[in-house]
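One chain of protein is taken out of this complex; the other chains stay put.
Right, chain A next:
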Amino acid sequence: MNNIILLPIFIPLIGAIILMLAPKKVIVQRTIALIMSFILVASDLFLLFYVKNHGITTLNIGNWRAPFGITIVADMLAALLVVTTSFVLTCVIIYSFYSIGKAREKFLYYPSVLFLIVGVNGSFLTGDIFNLFVFFEVMLMASYVLLVIGGTKIQLKATIKYLLINVVGSAFFVVAIGILYSMIGTLNMADISRKINALHGVDTGMISVAAVMFLFVFGLKAGLFPLYFWLPGSYFAPPMPVLALFGALLTKVGVYAIIRTYSLFFAKETTFAMPLLGVLALITIILGVIGVISYYDLKTIVIYNILIAIGVILFSVSIMTREAMTGAVYYLIHDMIIKSALFLIIGVIMAITGTSTVKKFSGLMTVKPTLGWSFFIAILAIAGIPPLSGFFGKLLMVEGAFSTGEMFGGIVILLSSLFVLMSLIKVFTRGFWGEKTGKFNLAIPYKKMMLPVIILLTCSVLYGIFSNAIYPFISDAVDPIIDPNLYINAVIKE
């Protein structure tokens, strides 16, 4: 029965393998991809409630006892993220039908998307540090293909940079694992955690080095301050559904990996690694804010908004109190949903106006009011206006920051919301209000493209309104982060 925690990895894998058999039949590709994503949503929800009822669920692959084989661990945090991932996947697949174009669909677009999901879900669920590396590589390989598929000049340029930066990042991931292995002598995350905690007092200098190396590796994936330079350029290139997947999932996997490793391995590194994470996160927020207010390009504004969200979440991770982490988990899930919704809306706007610069059009509200109001709701949600989804997470994170005396951090988070709101309201007022200018192409399948957007936005609104009902799940997710012994005891049964 524990085998069900493999479903989030196996379903997209099988789907991708089937789809590779008939690459030129577009209808078959679409149908199977959609069916697989529905099955994935259903089985992930089943997994979520299974974990809710039975606690942290583990599966030892091949029946090898815990530290010796690979263990797949589904705690509540992983289950929640897997559900959100499959949900975003379904919406993006529906959106792709109407926007990605036949040429790309015939060249293994859907299999690549499903392989990306294999990597993302695997990274969320694995309990082995080297297996995490392998799933990262599965995810990255699929993302290289998705970034370059279509082969336009801008995509080639962006892929070269993205590929190089991730090759270097992966090399350092292996170095970090090698250093950790030489000190601890194990690869199972729970076992590493246990043995690092047993080390306390004894020469922990190298543990700090390993902590900073992991921060370097995952920070490169997530887009943390000195390592985010690749992100605006690379994310500017791909077509919109791909960008929605990247913006919603890829950086969040880096964030998840930082949460996992810092809560399990390095929670006691409060002298150096944790404050470093906090400072870098704050600088990330500030640079993201500078980015969002300085551009008039829709895509670039939302891309810099990713950086702000990453900074806000990671700042709470560096505090590591119960309150702050609850807020961080709330905000992480909210951000995955709302970023994909926002990118999909911008895709619709770009399909209508043919440009991503907000200076070149205005008066979109007179043409497409539904689009305008859904964009407005998305803006309010991302800024954290109370009934919507971004509010509760940010509230808890700010409270967590203030209650531990991190006044500066709390104030930066609050001010950043203001600038996020300002940057997108700027788009709204310039693009949607005013006289109708610019050429509008109304021949696109508008209603069908809006369907996944509306689904995501409804979900985001409900997530905000029913945050009280979701709280037990979030609370279960935070428990093993605050007390790693829960995780360790679930994995290593003595």
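Here, a residue touches a chain if its C-beta (ideal position, glycine included) is under 8 Å from a C-beta of that chain, and two chains touch if they have at least 3 such contacts; residues count from 1.
Throughout what follows, contacts and distances are computed from a predicted model.
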Omitted chain per UniProt, picking from "Na(+)/H(+) antiporter subunit C", "Protocatechuate 3,4-dioxygenase alpha subunit", "pre-crRNA processing endonuclease" or "Sulfide/dihydroorotate dehydrogenase-like FAD/NAD-binding protein", is "Na(+)/H(+) antiporter subunit C"
Filtering A:T85, A:S99, A:T159 or A:S417 for touch with the omitted chain leaves A:T159
Only one of A:F38, A:F236 or A:F376 touches the unshown chain, namely A:F236
The listed residue (A:D297, A:E399 or A:D483) that touches the chain absent from the view is A:D297
Answer key for A:T204, A:S356, A:S374 or A:S467 versus the chain not shown reads A:S356
The missing chain sits against chain A at residues 130, 133-134, 137, 141, 144, 148, 151, 153-154, 156-161, 163-164, 167-168, 170-172, 174-175, 177-179, 181-182, 187, 232-233, 236-237, 294-297, 299-300, 356-357
